[in-house]
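Worksheet: one structure, shown below.
All protein chains but one are shown in place.
By written order: A, B and C. Residues from 1 in each chain.
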Amino acid sequence: MSIFIDTSTRLAVQGITGRDGSFHTQQMVEYGTNVVAGVTPGKGGQSFEAGDRSIPIFNTMDEAVQATGANASVVYVPPAFASGAIMEAADSGVDLVVAITEGIPVQDMTRAYAFVRDRGARLLGPNCPGLISPGKGKVGIIPAQITTEGPVGVVSRSGTLTYEAVHQLTEAGIGQTTCVGIGGDPIIGTNFIDCLEAFTADPDTRAVVMIGEIGGTDEQEAAAWVKANMDIPVVGFIAGQTAPPGRTMGHAGAIISGSAGTAEEKIRVFEENGIAVARRPVDIRDLIKEALGL
Amino acid sequence: MSIFIDTSTRLAVQGITGRDGSFHTQQMVEYGTNVVAGVTPGKGGQSFEAGDRSIPIFNTMDEAVQATGANASVVYVPPAFASGAIMEAADSGVDLVVAITEGIPVQDMTRAYAFVRDRGARLLGPNCPGLISPGKGKVGIIPAQITTEGPVGVVSRSGTLTYEAVHQLTEAGIGQTTCVGIGGDPIIGTNFIDCLEAFTADPDTRAVVMIGEIGGTDEQEAAAWVKANMDIPVVGFIAGQTAPPGRTMGHAGAIISGSAGTAEEKIRVFEENGIAVARRPVDIRDLIKEALGL
Amino acid sequence: MDIHEYQAKEIFIKAGLPVPPGDVATTPAEAETLAKELGGRVVVKAQVHTGGRGKAGGVKLASSPEEARGHAEAILGMSINGLTVQKVLITPAEDISSEAYVGVLIDRKKQSATFMVSPEGGVDIEAVAETNPDAILRVPVDPRYGLLPHQAYRMATFLYEDPKLVKQATRVMHQLYTAFSDNSCSLAEINPLIVTPEGDVKAIDAKVSIDDNALPALPEVAAYRDTDAEPPSETKAREAALSFVKLDGNVGCCVNGAGLAMATMDLVKYYGGDPANFLDIGGSSNPDKVVAALEIITADPNVKVILFNIFGGITRCDDVANGIVEATKRIDIQTPIYIRLTGTNETEALAILKDAGFSAYTSMDEVVETAVQFAAQA
Partner (left out) sequence: MDIHEYQAKEIFIKAGLPVPPGDVATTPAEAETLAKELGGRVVVKAQVHTGGRGKAGGVKLASSPEEARGHAEAILGMSINGLTVQKVLITPAEDISSEAYVGVLIDRKKQSATFMVSPEGGVDIEAVAETNPDAILRVPVDPRYGLLPHQAYRMATFLYEDPKLVKQATRVMHQLYTAFSDNSCSLAEINPLIVTPEGDVKAIDAKVSIDDNALPALPEVAAYRDTDAEPPSETKAREAALSFVKLDGNVGCCVNGAGLAMATMDLVKYYGGDPANFLDIGGSSNPDKVVAALEIITADPNVKVILFNIFGGITRCDDVANGIVEATKRIDIQTPIYIRLTGTNETEALAILKDAGFSAYTSMDEVVETAVQFAAQA
């Protein structure tokens, strides 16, 4: 099993003709993801060739959904248009919208996210790498070759740090049910707890890796949730122990304000709630091995 | 029984110190309505004397609800502040907001009504006379002395025309379960069908009077709903047979545009759907008598 | 409140819409000067609050400033649907490749502003709705979010295929919605939205109605009111906060509540009479309003009888009674008055009227039938 996506996922790619959209559509199709439609305003009627697949391009998500039955979308459009694209996707009736785009104005996102909630869809991101369910499909930009099927769920605020952790798990022969990057922006659609809930409901997930960073208190809330609701082991990692307070560390959300949101505090709360904390990325692998009794 | 209000209704009056608010609070209290709070910004801490009751005044609806357990409100505040007052009421957690105020800008109402829906409350009005459940209580401005308890539900877009009809019923010894004025504005919170649904669910209501007017197609939709869903008799009246097209007849919503919305058309659709149509207000009484076999 | 085309254009220009230049003239000489300034062919358009200007000869093409002057001479002072033309708009004549319709209005059913767009522009959209409903796309705007980019784009693609036109039209949708929201419109309409042979999208006509309820908060828009363009009785009624519509009969009606007022008119007709007007004195009435109402009704020479029908809710019957007594003191009313009063403070009201020598009814049918009979005999 997997969370959020599976073999019934029918994906529309918004911004399929752009540099990132076209590159990653190729990658997704290669991996076996069922990409059924592309959307680029003004290019409706054209098609996108990926391997032996010819994917129809539409001007709008509405047309894409009506013509292809798409039930999920991934957004690669530039930041100025991305919140509009997210709302368009939610309005078209898809269940899942994965927003890869980085640099969307935060106030645009507060509105767009409210809209997605009103329409009852799930938003992942923005400014996230998406998700992959090894052997079933991927939506976004996580490099598939570092993953393999198995019993570990991975959820992370970071992109490349997730790849690091997943890569090391895979090299050690430990596969994943689903790897989810939730993104590092202040306003995101899916948070740690949403993913933990989904992993808890997934019988195939037997352990979870949760990778956090400085800023906010999402990790602390997730830790409390883990203690109250989860029976399977959770291994944690927090990036930013050497980050100075008051400076934004790349992610708009990665900033230590006041005494809240330091790595030390998050590590403390993780451990307090029974989450084994890795000091180095490589330790994640070893703690998971231990947790699974391998 | 009754619809929307009953003896468990605990009413807050927004704008209790204004001319209309104070006058009608007196009337409501006299009739036995459980008015538990008044709200006038800047007058919190004072009280409003009505008969032998001393009603506490609060600055905000939140305070009123917290202090008194109010579960309904009625809005008498001036039009420029009325949509804000409606949203404040819905935000405070009351189930029912009855907006008497006339002259609220329509675009303000589109937003306010969306807000009330989001909060899960019922809005009646604006620009409506409110409602009365004879013997149980009244919210708004319907003169109580013209009503009496009995088996007829009354719903109307008009204020005074409703009084006319109710008055004649009462004089003929035919009482009412609830009389509801839904208001004549283009954007209203509760429409004919909402009321018909509630009357249908009320075992004490054995016949319904539905009073419409020119403009829009609400009456036509209600008529179709009656045919599809109601077993008890419905008597109808439509005002505006002599109204010229293209002119607003007092109510912002009472305007015949194109061929839709004429009185003739509405009367036709009423009759087509089994609703007996009164030609004069006084005929309403006679048709109801007939329907009830009196 | 309806405003003139040239005023609607000002609102459109503020919202950034592509509106050709132009200005308004009140004399043929002004029209000639404006046409000279614009150069080339111009259109001379009557500014009146009614449709059917074109058919009535109120819109003319002029090839020269002299011709513009001549057209203005013909159009100014012309009567269209009973309204006298006092201003003409002079605007360049555009070459037209295609005409579309774009409008926003308040949709009762959707409880929101709603766009209507159609590639069949330049004609009556009601007619298109009846003959070819598929040629109209309706897009409701969620008031919580306003017009969303994909909605504007979808409407633009409904009108045009060429991406360059789609881009311009998408912008037009947003601009029109801005005009609609910022000015509390009940209607904002471009008919036609044209494409020129050069591929420019332009709004060459503008129709805007403002929500009366919003006028107190919008002094700049309220200032667009042109009292010259409406009958004096309606101006007076509005200033007294009365709802009034002039009709052709001889029974003057003064009623509280729009529904009851219409029902009273209908009942006048039922008993064989003809209402002279719709008049709603509104809620929370005060004596001054009644005075104004009587002044307006008695100013109509057709009126043979005045009929009051008051059912007191928020309106107190004693206020109305005081108003009638007060009015008969202030103005000399020759026309007989038939009064029906019931509801809130009915007892006090009847006492006041009795003291002043009036007699009053409590049955609506009785008062209407009596008044109609009197009017028939007068």
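Throughout what follows, a contact is a pair of C-beta atoms (placed from the backbone, for glycine too) under 8 Å apart; a residue touches a chain by one contact, two chains touch by 3 or more.
Owing to the predicted nature of the structure, the values given are computational and were not obtained by experimental measurement.
J.: Quick one: which shown chains sit in contact with the chain that's not drawn?
T.: When the full complex is considered, the omitted chain touches A, B, C.
J.: Write down which of B:F4, B:F48, B:Y76 or B:F115 is the residue touching the left-out chain.
T.: Answering carefully, the residue with contact to the hidden chain is B:F115.
J.: Just name the one of A:P41, A:G84, A:G137 or A:G240 that touches the chain not displayed here.
T.: If we include the chain that is not displayed, A:G240 is the one touching it.
J.: Using the touch definition from the top, which of A:A64, A:A252, A:I275 or A:I288 touches the missing chain?
T.: Touches the omitted chain: A:A252.
J.: Given the contact definition stated above, which residue among A:F4, A:Y163 or A:F270 touches the chain not shown here?
T.: Final answer for the missing-chain contact: A:Y163.
J.: In the complete complex, which positions of chain B touch the hidden chain?
T.: Those residues of chain B that touch the unshown chain are 41-42, 59-62, 81, 84-85, 87-88, 91, 111, 114-115, 118.
J.: With the missing chain put back, which residues of chain C would touch it? List them for me.
T.: 144-145
J.: By the contact definition given up top, give the residues of chain A that touch the hidden chain.
T.: Touch with the absent chain occurs at residues 19-20, 24, 27, 79-80, 100, 102-108, 110-111, 113-115, 118, 129, 141-143, 146, 156-164, 167, 184, 186-187, 211, 213-214, 216-218, 237, 239-244, 247-254, 257-259, 263, 279-282.
Heads up, the rule we're going with is that only the chains that are shown with their structure count from here on.
J.: Averaging only over C-alpha atoms, locate the centres of chain A and chain C and give their separation in whole Å.
T.: Inter-chain centre distance comes to 54 Å.
J.: Rounded to a whole Å, what is the gap between the Cα centroids of chain A and chain B?
T.: The computed centroid separation for chain A versus chain B comes out at 50 Å.
J.: Spell out, as numbers or ranges, the residues of chain C touching 2 or more other chains.
T.: In chain C, the residues touching two or more other chains are 144.
J.: Listing for chain A: what residues touch at least two other chains?
T.: Touching at least two other chains: none.
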